[in-house]
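Heads up, one of the protein chains got dropped from this complex, but the rest are sitting where they should.
And now, subunit A:
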Amino acid sequence: MIKATACAGALVVAALHGAPALANSDTITDYEVIYAPAMKAAKAPRTVLTEITQTSSSTIAVGDYGVVLYRDNASSDWQQADVPTSVLFTSVDFIDDQHGWTAGHHGVIAGTTDGGKTWQLQLDGFQFIDLQIAHFQQLVDELTAKQEQFDGSDPDAEDDILYALDNALFLLDTATFAKEDGPTKPFLDIRALSKDVILAVGAYGTLIRSVDGGESWQILDERVENPDGFHLNALASDGEFVYIAGESGQIFRSADQGDSWELMDSPYNGSFFGLHIDASERLWVVGLRGNIFVSSDQGDSFTQIKLDDAVNINAIVDAPNGGVYLVGNAGVIGWVDANGNIEQMTHSSGAALTDLVAHGDGRLTLVGQRGVLEIADFATEAAAQAQE
């Protein structure tokens, strides 16, 4: 394992008054989005935002241009965090009101220990590629060593090893090529199981884990049965299992914090984008074309709930008054009650919505294509739309 050193840029980010402040006055001739501190931007709340999460004290949203926004739960004003990178963040998760992680494109993972005000790089794509090369090289070496000891006593096991070796060689090749291209694989979701154990999934079957709060990371790609390298899009966990959902209807389950994974029977062959475990321990999985599935037995079987609109459903959260809220592309917002009935509305912007936070008073804070959007009261607005 390689220790991912935090690359906290020494660049001072000036506050935004009048013209946007440039990070500093030094000339930059080799711009690298990974190491460019996020610009403090008046329009940060209007840029593409991908995920939003709430801790006991504040709400945090992440998105494009390295934007991380936070606001005190009692306040309505967003602050922009100090972030040492400008990549598109795709995911954010907090384990308590101080410790959180965000993952994004170009193999970036950043962490905070002050509730989201300042962030440190924990992994970047260049380190990630080195990690992959080292890891897959080691894997190839191990499997080759095993292959050398083949004695034909267990042909099935030998086949498995050959197959795994093939796969490892392919992954090593890919990583070696990536060394030239630079980081191309985005992380698509991150999940903190504890202050120490963090999992992240991403494009082309990427799965990594840290057991030291993000100080160092370990590649787990080959632990998932994903020979086609499908994207792994979402993570969720209950007390017992960790779940991954991804492209092509894949659902995996792990009972040992990611060491080993079980491929579940999928109710669908299209992509899943969101996973959620609700207050009554049911597992929700949502995806392409209005597909919503819910499982009461931790993923062993699913019931389908179909949305009228065939649009992507991206995220699902608990509704404070029971049931779940879900959001999707084309401004779709829905509420599914305990009996599986859907009440639906469309946000007037028509923007793709990727995540939301539901407040006790019926308010929804949404994020997506147009940044942060607020719905004052879902029930009234949905009823008003239904009237029309």
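Going forward, a contact is a pair of C-beta atoms (placed from the backbone, for glycine too) under 8 Å apart; a residue touches a chain by one contact, two chains touch by 3 or more; residues count from 1.
Note that in this section contacts and distances are computed from a predicted model.
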The complex has one chain missing from view, so what does its UniProt entry call it, picking from "MacB-like core domain-containing protein", "Multisubunit potassium/proton antiporter PhaD subunit", "Predicted exporter protein, RND superfamily" or "Carbohydrate ABC transporter membrane protein 1 (CUT1 family)"? "Predicted exporter protein, RND superfamily"
Touching residue (missing chain; options A:314, A:344 or A:365): A:314
Of the residues listed, A:229, A:270 or A:362, which one is in contact with the missing chain? A:270
Selected from A:48, A:110 or A:133 as touching the chain missing from the view: A:48
Of the residues in subunit A, which ones touch the absent chain? 16, 18-20, 22-31, 33, 36, 39, 41-43, 47-48, 50, 64-65, 86-88, 90-91, 105-106, 181-184, 186, 188, 231, 233, 247, 269-271, 273, 288-289, 310-312, 314, 329-330, 350, 352, 354, 368-369
